[in-house]
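All protein chains but one are shown in place.
Presenting chain A:
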Amino acid sequence: MWKWLHSYADPQKAYKLSGTLLPWFATLAFLFIGVGSIWGLLFAPVDYQQGDSYRIIFIHVPAASMSMSAYMAMATSAFIGLVWQIKSADWAAAAIAPIGAVVTFIALITGAAWGKPMWGTWWVWDARLTSELVLLFLYLGVISLYASFEDKVLAARAAGILAIVGVINIPIIKYSVEWWNSLHQPATIKITEKSSMAPEMLYPLLINILGFGLMIGAITLIRFRAEILARNGMRPWVRELAKAEGVK
């Protein structure tokens, strides 16, 4: 049943497939983030309590939710790489890690910028903020562990184990606002029930969340392709590719 999937473990095929997918992801990401941001920042109504400063939500929420999704994507790839020994999955995990770290950083910075006018402080040590900070440290740990091995096959496996161990933090971030009394507001977007947010604000937000996902996908594909080339530099197909590009 999964046989058709196996051929994509081959680096050359994975490289080609990601090359075909890249323009789609990139174009859609530009489109969605453009529409979502312009709609959200310029046309969405002003919040009656928070005024205009609520508009950072259109960056903050997508970044925060995608920081967790990117981690799950990285851990899933690492798991596939460890269990089925598929190297492309290891490379994908290595490609996602720095992107996830940057998105987490964006979520923290925008959160701080939002916290200053609303809560009167840049930072509070409450459950959600702290666990998001821990997520950033986990990403940095995975990145630096991957960087510190000379042998990249070992590096990917070691970083993969760490990524999988760190998954324990994801439910803690997700449910921190429900488990602990937190200054951070609970989730307003719900999949099964009606969201507690006006639709004129909700739609641009959802568009931006999708856009951030697509953007992460696009950047991951770029890094993934680079990673494939870097790890397969001695293969004939990579050499031909380089020759076609005019590299000696």
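Observations on the model:
Just so it is clear, a residue touches a chain if its C-beta (ideal position, glycine included) is under 8 Å from a C-beta of that chain, and two chains touch if they have at least 3 such contacts; residues count from 1.
Just so we're on the same page, contacts and distances are computed from a predicted model.
Of the candidates "Multicomponent K+:H+ antiporter subunit G", "Amino acid ABC transporter permease", "Cytochrome b6" or "Heme exporter protein B", the chain left out of this view carries the UniProt protein name "Heme exporter protein B".
Only one residue from A:9, A:172 or A:197 touches the chain missing from this view: A:172. From the options A:14, A:66, A:138 or A:218, the residue with contact to the chain not on display is A:138. Contact with the chain that does not appear here is found for just one residue of A:12, A:53, A:69 or A:130, A:130. Listed for chain A, the residues touching the missing chain in the whole complex are 82, 130, 134, 137-138, 140-141, 144-145, 148-149, 151, 154, 157-158, 161-162, 164-166, 169, 172.
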